[in-house]
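Working notes, structure below.
Only a single protein chain was left out; the remaining protein chains are all shown in position.
We just call them A and B in the order they show up, numbering each chain from 1.
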Amino acid sequence: MKSYVPNTLKERREMLEAIGLKSMDELFSDIPADLRLNRELDLPAPMSEIELRDLMIGYILQNDEGGLLFRGAGAYRHYIPSVVPQLAARSEFYTAYTPYQAEMSQGMLQSIFEWQTVICNLTGMEASNASVYDGATAASEAILMMRDSKRKNKVLYSAGLNPDVICTIKTYAHCYGIELVEVPLNKDGITDMDALKAKLPESAGFIAAQPNYFGCIENMDAIAETVHEAKALLVSYVNPISLGAIKRPGDYGADIAIGDAQPMGLPLNFGGPYVGFMATSGKLIRNLPGRIAGETTDAEGGRAFVLTLQAREQHIRRDKASSNICSNQMLCAIMSTIYACTMGPEGMREVAEQNIAKAHYLASELCKIKGIKLRYETPFFNEFVIDTEIPAEQINEALKDMCIVGGLVLEDGGMLWCATEMNTKEDIDFLVDMLKNIVEGAEE
Amino acid sequence: MIPNDRKYTREHDWVKIEDGVAILGITDHAQEALGDIVYVELPDVDSEIAIGDSYTTVESVKAASPVDSPVAGKVIEVNEALDEQPELLNEDAYGQFIAKIEVTEVNEDALLTAEEYEQLLAEEE
Partner (left out) sequence: MRESYKLIFERSREGRRSYDLPALDVPAVDAIPANMKNESKLDLPEVGEVDLVRHYTNLSRRNFGVDNGFYPLGSCTMKYNPKINEEVASMSENMHPLLDEDMAQGSLRLMYDLEGYLSEICGMDAFTLQPAAGAHGELTGLMLIRAYHEKRGDMERKTIIVPDAAHGTNPASAVMAGFKVKEIKSAPDGGVDLDALREAVGPDTAGLMLTNPSTLGLFERNIKEIAAIVHEAGGLLYYDGANLNAIMGIVRPGDMGFDVMHINLHKTFSTPHGGGGPGSGPVGFKKHLEPFMPVPVLVEREGMIEMDYDRPDTIGKVKNFYGNFGVIVRAYAYIRSLGGAGLKEASMNAVLNANYIKNALRGVFAIPHDRICMHECIVTPTEEMMEKGVHTTDIAKALIDRGYHPPTIYFPLIVHEAMMIEPTESESRETLDEFIEAMKDIANEALTNPESVHACPKNTPIGRPDETTAARKPIVRYTKPE
């Protein structure tokens, strides 16, 4: 039987004797007898490493990852340089706890500081925290930041946010007692500016998405101007990998930039762990939730890194804390940092441009097929919506047989497609050929 | 030691009321208990404060201490120097105010004279 307890039975007996006890059972004498579980837990029998590996491979075999992937919708398959997982596998990093003891955690603290710098520079903001769970919880925390800094109880959000993000902020807002109001998209798939203007009065702020869930690129200059005219805050939910090509939140005056850094170096992993980021202008730094690393000096004047501004946090402020967050997604943040440093400025630009090119090629090829139309004329990043004459589900079922994962079927019957630098022209052409056959087959 | 020109609260804050304006701060004992003060969360000018509302929070590295107001009224001035130099409170707690409030009501029951406050400190020792 597998056991990670090193002490032998003999050693355990000797240790008990040292304490002055006769049996292991005496260690638990404080537990009322009638509460004790007087049977073994009903779990599958223990197994060896060989058996466990076989078992897990069995699960994998029940999965079908698909061959060619053209789906995103909040989780994206991108190139992950091999240095990213290799370096993150250093167990000095991954078996550490939160760096509460600065002297023996400089590696982690400096890594957090580097992550914060990467996030600030990517978003054009002045301050970042050490990460939150994911994009959806970043949005939920941002709502609290807006309410607390504006002292207003109404928050607007774009219908162009990812539906999981919308669902999550609704859950949180109900608890906070915050009124959430949706700002619809117009017929071009971007924020309806008239609706935004009409709903802004008395609002703490607006959460916009760039690019939005449907891939469309919003005119954030106009949104920022409108939001700020109403003395509200602008939160920009961005895909960080788009920022090599698309204007940074700080450059259009966003007050808070948030998002999920999964596209930067994290595998899909069936939805997690990913990593949420939050960055702000300098004046909102004390409203940021969670851990923040800061630079200081040690007694001898050398450079040192510490967790700072801790008096905002739950372990000190308890019920007065701005957030309850304790654990975050540190290792994932390190992976995204290493990704950004591997890619550098040129790589981030190139990957963004390749995404745009691949997605546009895919869109134009798909639209050559009879009965397939691009829904919006608006510029897009690496995702777009098409409408099809034959039901989208039928298309996807047929593609599945060819080991292709097609676009995500939306509730209204449209399809949300995604292409990244991972999709070659050859793959796209193959997909389009197959799709042509499917559509023509359906007509016969 | 303890200035005679103002009143005190049991929570180690001081208040000086002049011409309908309450000047509020924390006592030397309070700053010493907190240790190095790193941030003072100042209230917004023009905000309305009720008796018992915490009008400011004073932070050290390891603690955050909300300060409750013994008066009600509108904030008319805050000590902006504390934004850049929170350590001023450590250096001169009685010389540095945190906020000034145009008073509409005072919770007289909560206020101690210098003498009574000195006695309180002696008891807490």
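Here is the rule we go by: contacts are C-beta pairs under 8 Å (C-beta built on N, C-alpha and C of every residue); 3 or more make two chains touch, one makes a residue touch a chain.
All values derive from a computational prediction rather than experimental measurement.
One of A:Met145, A:Val235 or A:Met348 touches the chain omitted from the figure, and that residue is A:Met348.
The residue touching the chain not shown here, chosen from A:Ala195, A:Ala230, A:Ala304 or A:Ile390, is A:Ala304. Subunit B residues in contact with the hidden partner, per the touch definition given at the top, are 36, 38-39, 59, 61-62, 86-87.
In the analysis below, only the chains that are shown with their structure count from here on.
Averaging Cα coordinates per chain places subunit A and subunit B 43 Å apart. Residues of subunit A that touch subunit B in their complex: 286, 309-312, 316-317, 320. Note for the complex: subunit B touches subunit A at residues 38-39, 41, 57, 59-64, 66.
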